[in-house]
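Missing here: one protein chain of the complex. Every other protein chain is in place.
Lettered A, B and C in written order, each chain numbered from 1.
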Amino acid sequence: MEKLTIEIVDHIDSANVYSELSHPQSGGICVFVGAVREFTNNEEVVALEFETYKNMALKEMEKIALEAMEKWELNKVLIRHAVGAKKVEEPVVVVGASSAHRTACFEASRFLIDTLKEKVPIWKKEIFKNKSVWVSAHP
Amino acid sequence: MEKLTIEIVDHIDSANVYSELSHPQSGGICVFVGAVREFTNNEEVVALEFETYKNMALKEMEKIALEAMEKWELNKVLIRHAVGAKKVEEPVVVVGASSAHRTACFEASRFLIDTLKEKVPIWKKEIFKNKSVWVSAHP
Amino acid sequence: MEVLLFGIAKDIVGKSEIRFSETDELPGSVGDLKRLLTASYPEFGKLSSLAVAVNSEYATDAVFLTKDDEIAIIPPVSGG
Partner (left out) sequence: MEVLLFGIAKDIVGKSEIRFSETDELPGSVGDLKRLLTASYPEFGKLSSLAVAVNSEYATDAVFLTKDDEIAIIPPVSGG
């Protein structure tokens, strides 16, 4: 049974995440799913397009998972990010952790997604009707 | 599309939770699953048995969900608890919320499970090999 | 008047319901009911807490009881 699941995939299937994180010593499982929102600053988003530097992204994701396992007592950790074009309501990222008690998995999941957004080389382009924008590129 | 899902069920299927909480205006979905742990204080747990005062439990769960929706901007909220006998790794409770941004759904999910444990009339008996104990009954 | 019992309360009393008959002296308030119960079943005094619900809402000791109320003994909850 692998403790870590670190993946970059074309399509995220959220249905299996619970069983992937389930563990006989885990009383709590916390999962965060990031999905495409219909509006950004009141502008209608048609799709998001994700691109990655895959080697490095996987390395950074693993570092984040290992750091979480040092900070909290976790039985399992999962970080999965999608690439390519994603439409409204489609999941783009899933992170989660399972632990004996709930505080650890909640705090770890928040750490996983916050640190992923800060460090993992993945880039998101917002596609609007008449333009597209690389998110966060400019101040 | 219902904003609230409040249920007491015999069996929890975690596979659908993501789609139940998905919403076009939600960029973040947070889910917490509570499951049966193999050991409590180093004693092996055979099963947990849950009993409820159903009318009141549903009312209290709804109050908690509404309170969460007052405190945070949430698009959807789900609280589902199982009753009956549950074996190791089986889910016993699922709570979750979806929101435009991730802070709201994380904080709300934590509030949902914390408050459920404090207020909802559900009782858990731990079944060990040679005894059974109503959890938290005695100081 | 009927009082529903759950969890350890059911084990203490040995049944899932207490019925007060017409001829019994009925507890007039939540506080009276708690005192009555604890006197008859001292085990209730050893619990971490003891709450009462009237018509499926938590009720303070001061709440009056009538025989048409749905009354329930709520021992320490432990869901989740």
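Note that contacts are C-beta pairs under 8 Å (C-beta built on N, C-alpha and C of every residue); 3 or more make two chains touch, one makes a residue touch a chain.
Everything numeric in this text was worked out from a predicted model, so none of it was measured.
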Chains still shown that are in contact with the chain withheld from the display: A
Hidden partner interface residues of subunit A, rising order: 34, 50-53, 55-57, 59, 81, 92-93, 113, 116-125, 134-139
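The working rule: only the chains that are shown with their structure count from here on.
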Identifier of the chain whose CA centre is least distant from the whole-structure CA centre: B
